[in-house]
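A single protein chain has been omitted; all remaining protein chains appear in their positions.
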Amino acid sequence: MGFLENRFEDNIITAKLDQILSWARSTSAWYFQFGLACCAIEMMATAASRHDLERIGMMPRSSPRQADVMIVAGTVTLKMASRVKLLYDQMADPKYVISMGSCANSGGPYSRQGYHVLKGVDQIIPVDVYVPGCPPRPESLIEGLLKLQDKIRKERPLTKKK
Amino acid sequence: MIINQKVSDILEVKFPGVVILPDEPHNDFIQIHPEKWKEIAKFIKTDSELKFDSCQCITGVDLGIEDGLEVRYNFHSMQLKHKIEIRIAVERKNPSIPSIEQVWRGANWLEREVYDMYGIRFKGHRDLRRMLLPDDWKGWPLRKDYKTPNIYNGMKIPKVRKGWD
Amino acid sequence: MGLVHAEEMTLNIGPQHPSTHGVLRLKVKTDGEIISEITPVIGYLHRCFEKHCENLSYEQVIPFTDRCDYIAAMNNSFGYVLAVEKLMDIQVPERVEYIRVIMAEYNRIASHLLALGTFGLDVGAYTPFLYMFRDRERILDLFEITCGARLLYNYMWVGGVSHDLPLGFMEASYRFLDEFEKNINEYHNILSYNKIFIERSADVGIMPKDVAIDYGVTGPNLRGSGVKWDLRKDEPYSIYNRFKFDVPVGTGIMGSVGDCWDRYWVRAEEMQESIKIIRQALDKIPREGNVHEALPKKVRPPKGSIYFRTESPRGDLGYYIISDGTPTPLRVKMRSPAFTALSALSEIATGWMLSDVLVILGSLDIVLGEIDR
Partner (left out) sequence: MKNYFQNIWQSITTLLIGLGITIKHMFKARKGNVTLQYPEEKWPRPERNIGFDPKNYNIIRSKLHVDIDDCIGCRKCERACPVGCIKIDALKVPKETDLGLTSSGTTKRLLISRFDIDMTECMFCNLCTYPCPEDCIFMTGGPNSEKQPLDYEYSQYDRSRLIFKFANVTKNDIRRITTAPPVQQEIL
């Protein structure tokens, strides 16, 4: 950590502003409470007593304006797709998307004959982490969220991109 | 079995010639002509011997390109605890059938769903719009000759995914 | 205090709204705070279930039936499997019948727990939700040790079930039931008899008997209106005629018959009855038996059609199956109980305040996956 390191007393930590920002973002990634189908039940179960998402700093928010992470939990149909896009646009930057379950990943079970199913939510919004499962176990979702936290932590928001 | 016989007998007295006799002797449905369907519906709902007060299910059926469409109604009586299935055949080109939405209020949405999936028009329905699919959807998806569109509102509906044949 | 007349305003609730149960849109016309017209717009989760059925074989449809009503997947596949079995005239072994009933009733408890918990959330009580999910997770644990899946099981098969009960299932079941019975009293104390909860739900959204029957509303919603109609009792399928249980109906303890509290109460009481059924089934179940004994080599029903109803946690779940003698069904129609319950919403919610609409919606316990299919 450069010349500042080890120059202060023990209980002072020095870090780059970049790192602090990304650390703060990663550990308080509030997710958007937005259930679509079966996976929404598992998302509820993840937030409820057994798995308790607030342990890792994730809180459900009802409004897209207050949320950082959007968990697309369930089948996105063509009728719903424009609304999903609208909700994504309403979220404030920086925003992240987790595609949870087979349906959101690629249409899943409904991808063959589903005339009314969007084949993967990444056709309309960019996705950061794909969580497989139908529906994913709450552990899988938490693992996906931890992966997302890793990804955010590696970001350097103040450094100029080359 | 007994209730079918009873219903067809009662209907035969009240509306002669309306029941189409099925080929096989034992079956659990009656088939009727669509013309007087609304009057018949009112009758079987209020008649003291039948009293079908609950419309359980309305099913649209596509029996194949040659055979045409059919609407099947399942009624149930909460008071007398019996049930009946009524079948009405409709033609494939420009299908239409009298609506029973004003007889059983529950039939409203069920009929709209059949219209949505098969394009069967229910004459006299006060609010016949698409139910499940968006309003600007084209075609009747559960008909056997339906072809899935490739694109809707700028969103692709690929038959086969990329990198996967 | 005189009535304040305000201009009519159209409000849009959903598809994304924290209190709607899934992706449902409500077009609400309000006169001030009073609802003058309410139109549900559905179809945001239309996943083409019926189209899939026409292209898959009979066994392959079963996972899709699970996904229709994802809260009570066991009950859904139970109904489908029974319909196909009746079409094919299969007699399943005794042990399978008992296992199926146990699983269906467990899933009914799990479904009602979720319904009551989210109903509490709609009213504003967060704690019961957490407590009820605690117990629901334990039921899911039981499913998990049996078939490996938590939510969507593909457990019921035509002619059998996929896995036999594991060792230790009985003990775990008894232990769970003993503890759960105590917990139900806890729920009653924390939610059912809470004055705030009663004020919010009693005498709200009354569904009269004749309206309910006319709309074809079934299940706990119909029983909440005081009609004693339960397919398990009145038209027993599987082996339900062997069990002793009551059919709870709404009697208007806290308000009038058919209000939201009654519908809530019927669900809470039904959990007790399900416990009774599970206990009897666990006592009577044959200890030995092969659950794969009656599995047909090929599921190919003869030509014909069937309309078969079972009692799912949401009401009469009907399957209309037409077979043309091939391994693929010609048509599978699902008569979904939540569909008819939602169609009655515009009737019962008109005239109430805007904040009551979400309470009424919560008390109907709809699942959008089943409505849109």
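As written, the chains take the letters A, B and C, and residue 1 is the first residue of each chain.
By our rule, a residue touches a chain if its C-beta (ideal position, glycine included) is under 8 Å from a C-beta of that chain, and two chains touch if they have at least 3 such contacts.
Since the structure is predicted, the reported quantities are computational estimates derived from the model, not experimental observations.
Visitor: Looking at C:147, C:349 or C:366, which residue reaches the missing chain?
Guide: Hidden-chain contact among the options goes to C:147.
Visitor: Quick one: which of A:35, A:74 or A:109 touches the chain that's been left out?
Guide: For the chain that is not drawn, the touching residue is A:109.
Visitor: Specify the residue from the set C:11, C:196 or C:253 that touches the hidden chain.
Guide: If we include the chain that is not displayed, C:196 is the one touching it.
Visitor: Write the list of chain A residues that the hidden chain touches.
Guide: Touch set of chain A with respect to the missing chain: 49-52, 55, 102, 105-109, 111-112, 120, 122, 127-134, 136-140, 142-144, 146-147, 151.
Visitor: Tell me which stretches of chain C touch the chain missing from the display.
Guide: Residue positions of chain C that touch the missing chain: 56, 59-64, 67, 127, 131, 134, 137-138, 141-142, 144-149, 152, 154, 162-163, 166-169, 171-172, 175-176, 186, 189-191, 193-196.
Methods note: only the chains that are shown with their structure count from here on.
Visitor: When I count C-beta pairs in contact, which pair ends up with more: A-C or A-B?
Guide: Answer to which pair has more contacts is A-C.
Visitor: If we define chain centres by averaging CA atoms, which chain lands farthest from chain C? Would you check?
Guide: A
Visitor: Could you please state the distance in Å, as a whole number, between where the Cα atoms of chain B are centred and where those of chain C are centred?
Guide: Chain centroid spacing, chain B to chain C, equals 25 Å.
Visitor: So what's the Cα centroid distance for chain A and chain C, whole Å?
Guide: Computed value for the inter-centroid distance: 31 Å.
Visitor: Mind checking the centre-to-centre distance between chain A and chain B? Centres are C-alpha means, answer in whole Å.
Guide: Taking the mean C-alpha position of each chain, the two centres sit 45 Å apart.
Visitor: Send over the residues of chain C in touch with two or more other chains.
Guide: 43, 46, 48, 51
Visitor: Listing for chain A: what residues touch at least two other chains?
Guide: Counting only residues that touch two or more other chains, chain A contributes 79, 113, 115-116.
Visitor: Can you list the chain A residues touching chain B in their complex?
Guide: Touch residues, chain A against chain B: 78-79, 81-82, 106-107, 111, 113, 115-116, 118-119, 123-124.
Visitor: If you look only at chain A, which of its residues touch chain C in the complex?
Guide: 33-38, 40-42, 44-45, 48-50, 62, 64, 74-75, 77, 79-80, 83, 87, 109-110, 112-117, 134-135, 137
Visitor: Within the complex, which stretch of chain C touches chain A?
Guide: Residue list for chain C touching chain A: 15-16, 18, 22-23, 43-48, 51-52, 55, 63-64, 67, 70-71, 114, 129-131, 133-134, 136-137, 140, 150-152, 368-369.
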